[in-house]
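The other protein chains are all here in position, but one chain of the complex has been omitted.
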Amino acid sequence: MKLIQILDENGKYKADDLADIKEQEIRKMYRLMILTRLWNDKAMSLQRQGRLGTLASVRGQEASNVGMALALQAGDWFVPAFREYGSLFTLGISMKNQYRYWGGDERGNYIPEDKRVLPTCITVGAHLCHAAGMAVAAKTRGEKSMILSSSGDGSTSQGDFHESLNLAGLWKLPVVFVIQNNHWAISVPVEKQTATKTLAEKAAAYAIDGLRVDGNDVFAVYKTVKERADIARNEFKPALIELVTYRMGDHTTADDATRYRKPDLLKTWEKRDPIERVKKYLMKELDWSEEKDKELVEECTKEVEQAVKEYENSDMPEPETMFDYMYNEMPWHLKEQLEEVKELTQAGGKK
Amino acid sequence: MKLIQILDENGKYKADDLADIKEQEIRKMYRLMILTRLWNDKAMSLQRQGRLGTLASVRGQEASNVGMALALQAGDWFVPAFREYGSLFTLGISMKNQYRYWGGDERGNYIPEDKRVLPTCITVGAHLCHAAGMAVAAKTRGEKSMILSSSGDGSTSQGDFHESLNLAGLWKLPVVFVIQNNHWAISVPVEKQTATKTLAEKAAAYAIDGLRVDGNDVFAVYKTVKERADIARNEFKPALIELVTYRMGDHTTADDATRYRKPDLLKTWEKRDPIERVKKYLMKELDWSEEKDKELVEECTKEVEQAVKEYENSDMPEPETMFDYMYNEMPWHLKEQLEEVKELTQAGGKK
Amino acid sequence: MARKSMIQAINEALHQKMEDDETVVVLGEDVGIDGGVFRATLGLIDKFGESRVMDTPLAESSIVGAAIGMAINGLKPVAEIQFLGFIYQGFDQILCHAARYLHRSQGRYSIPMVVRAPYGAGVKALEHHSESTEAHFAHIPGLTVVIPSTPKDAKGLLISSIEHPGPVIYLEPKRLYRYKKEEVPEEIYRTPIGKAETVREGADITLVGWGGMIPVMQEAAEHVDNEGVDAEVIDLRTILPFDVETITKSVEKTGRLVIVHEAPRSFGVGAEIAAIVGERNLLHLLAPIQRVTGYDIIPPLSKLEDYNYPNSERVVKAIHKTMEF
Partner (left out) sequence: MARKSMIQAINEALHQKMEDDETVVVLGEDVGIDGGVFRATLGLIDKFGESRVMDTPLAESSIVGAAIGMAINGLKPVAEIQFLGFIYQGFDQILCHAARYLHRSQGRYSIPMVVRAPYGAGVKALEHHSESTEAHFAHIPGLTVVIPSTPKDAKGLLISSIEHPGPVIYLEPKRLYRYKKEEVPEEIYRTPIGKAETVREGADITLVGWGGMIPVMQEAAEHVDNEGVDAEVIDLRTILPFDVETITKSVEKTGRLVIVHEAPRSFGVGAEIAAIVGERNLLHLLAPIQRVTGYDIIPPLSKLEDYNYPNSERVVKAIHKTMEF
């Protein structure tokens, strides 16, 4: 299957394909990718210092993250797995809250009322069913909106992937399933997930279109997802889009990829860095300079540091909040247990 | 996708394809299909009289049932769903025991030690995973054997279908997944299961071969399954085979298909009856006659009646047998409960 | 007011709520033209069309999972699982997602959905068609689990469940679907979730059960009444969160408790009731709490079904044992 690409690793690009992406948008993409990487780097260092919990690094997948999210329109929904905080930032979810979430504070998962975004879903594949159901609702209402889900290569093995795509194909749902194929599911390479050469070709089993995109090319990601989002929204035609990218880090901070991954693989992919190639493009085409780049990085660093500060200054969640939102109205047994907790903590229980 | 056919509904056949099927085998197929239909007819009438429980009729699917089972070799395994008792008879599973099973007696599900057959599996799709796992075992041992599973068109929607086929494709397992596409899952037509035109094309998602066969043509079923069984056994190449057939009866005796099915559909398929066309072939090619046919039917009827007699003469299962085989060794709590039951039944508990 | 069977009452509740609230949709296997294998959804597709009455592919995980998505995006789905024994393909979606989105999103996403499923033995069906595994759902924080035992409650509780802001598992004792008819109010009404119903007052012993066990307990109560034992019969109606007050008050009065359920005994719902009554009412107890239940086995096929299903004889025996303690 053809790999859709607009901008290659050397900054070469297909001008025709790029024509309808505005300069302003390109700058925005670049900025968001840098922001994401900086947030990520900072998170990794916080984690190492014990100031953050287990983290799934998004390094290497910034173009996929940012490109797909930017393709959305007001009214569309985003349904992420757990390696999409670049997308979340793109959609205006706060960096502070993501620190809180990965710092082990449920409150970080709160999504403001004005955002059509679901919280992080850890169970691999499960949220694809939710995306399909949300698309049913949108279609039932005749709403002009679509649902974009994102999940990893590993998710394509799950029964839920199959059931969701089958439903989408059958009911012609306004949903686009993006797979960030970062080549790994923890230590399992994608060749050990399935015998097909690509993940996109699995779309055939559901009579929906499958597309394969260079996931480190933010232009191609953006453009392809946007096109398919438009089609989903306007024509009720779902799609499966495989973004071919690479997990440059460990699976999470609890993992050590050197146990199972040859270092030369990393080198190949370093050359395909999603941020570098946009920088090359900017330099060549949009009057960019090292100086401007430095400024941008500094500006973004400040933003990240502000988020860290807010995160670290935010209060510890109260123990009682464990009971919040278990039910819309708290039943008697939780009330009783809440009283137990209050008694214990007032008596100076272990923090 | 091409539909593989050898013998059409008028008894016309492709002589080349038929060359390697022996006369004796053809007679056997015919006999088994008649036996299956007679068993089925008798079961339906027993059910109506309250002498049997809910039954899933196999009428119309005799060629699929018999053809696939005959394709197996000693050492191969058969993993059925619940609409394959024609296959079970073909493999030497007793007709009496099938009456017992559908009569609500667990003992009917017992499979003799010398048969490589699994008991009826009601959960749609689940047994496909078992078939895959059995194939792993066969391959691990380097055994020359393969696993044949059978399930309905409805099963292709299940996550377990996906996961099993993915495993088979990935690990190159000696397994053939047969789908008896009888066009219905209770009241849901196959067009409401999936958007693909065929079920066989779903094989593409797993990089395995998909084949589509006239499921009412016992020659084509037999030959195709046999070929793929040989390939699976010898080359570790799995396959998905869709047998296009038709459920001529209700879903089960608890169902009433007139609620959702147009009668003219049935008429079309009556003309494609799997038994009639073999009869035509026999008449034309193998010196068959109405008289011989009558004799055969009489002979088979006797066999069925003998099975009914044995079924109806067999003792009621003892209440204590509910506790049998829950564990390889009965734990204390079941022993205690068993004592309770004994006390109750000795005291003349409700039968 | 007309006399209706439980299945008719359920069907009526669905019709009325779909009319009343256009965000209510129904989905599941065979819920469309077939009207469901028990006819619970009969006539809905004619009235409300395919966009609100959805025959799904045969795939329970996505039936539950898609319903969750619908609930997030503004609908109130009522998903049918054809038999409780087939819900386990969708169990992850119930436990890890339906029950958790409200908390996971810190209040942003309520999941107003109902999963209906016929449960329990009594119709002499095939394997997996007779399961009574309410305990699995009761042990899922965030869920609400409801089981009616009469046509009237079936309607009222289903309406309450559909209007409930969170996920409700609504289990229908299939044995009672057509067991008896009773007067069922025509209009929309609510039977409160979380409230048990004392269906027979008594002074000597408390019987607690739900679903298909209610007629069995009532029969037993009548039986011992002739012997001068005055049994109180409580229909729990909601399993999670259950009405502890009605139970403990009754035990404070009677000092004796028999719990009846058709599910396997060990680690069943009866265990929690026994445990909590033991915690709260130890000094009131005049005898050990008894459990009359299905055995810790696979529900037998039809020939032995009745030997596993608790009957009034077994309940009477437990009452005797308790009274004689």
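In order of appearance the chains are A, B and C, and numbering begins at 1 in each one.
Rule of thumb we're sticking to: contacts are C-beta pairs under 8 Å (C-beta built on N, C-alpha and C of every residue); 3 or more make two chains touch, one makes a residue touch a chain.
Every value quoted in this text rests on a predicted model; they were computed, and no experiment measured them.
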Of the chains that are displayed, which are in contact with the missing one across the whole complex? A, B, C
Out of B:L32, B:A81, B:M95 or B:A132, point to the residue that touches the absent chain in the complete complex. B:A132
The one of C:H139, C:R178, C:H223 or C:K249 in touch with the missing chain is C:H139
In the full complex, which of C:Q89, C:S110 or C:S312 touches the chain missing from this view? C:Q89
With the full complex in mind, choose from B:E106, B:D153 or B:D214 the residue touching the hidden chain. B:E106
Give me the chain A residues in contact with the hidden chain, please. 53-54, 82, 101, 103-106, 120, 122-125, 154-155, 157-160, 185-188, 192-194, 254-255, 259-260, 316-317, 319, 321-323, 326, 333-334, 337, 340-341, 344-345, 349-351
Residues of chain B touching the missing chain are 77, 106-107, 109-113, 118-121, 123, 126-141, 147, 159-160, 163-164, 166-167, 170-171, 324-329, 331-334
To test your reading of the contact rule: which positions on chain C touch the chain that is missing from view? 61, 85, 88-89, 91-92, 95-96, 100, 103-104, 127-128, 133, 135-136, 138-139, 141-142, 240, 263-264, 266-272, 274-276, 278-280, 282, 285, 287-291, 296-298
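Definition applied: only the chains that are shown with their structure count from here on.
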Comparing centres built from CA atoms, which chain ends up most distant from chain B? A
Calculate how many whole Å lie between the centre of chain A and the centre of chain C, each centre taken as the average of the chain's C-alpha atoms. 40
Report the inter-chain centroid distance for chain B and chain C in whole angstrom, where each centroid is the mean of the CA atoms. 35
Among all residues of chain C, which ones touch two or more of the remaining chains? 57, 59, 61-62, 89
Could you say which residues in chain A touch two or more other chains, in rising order? 159-160, 163, 166, 170
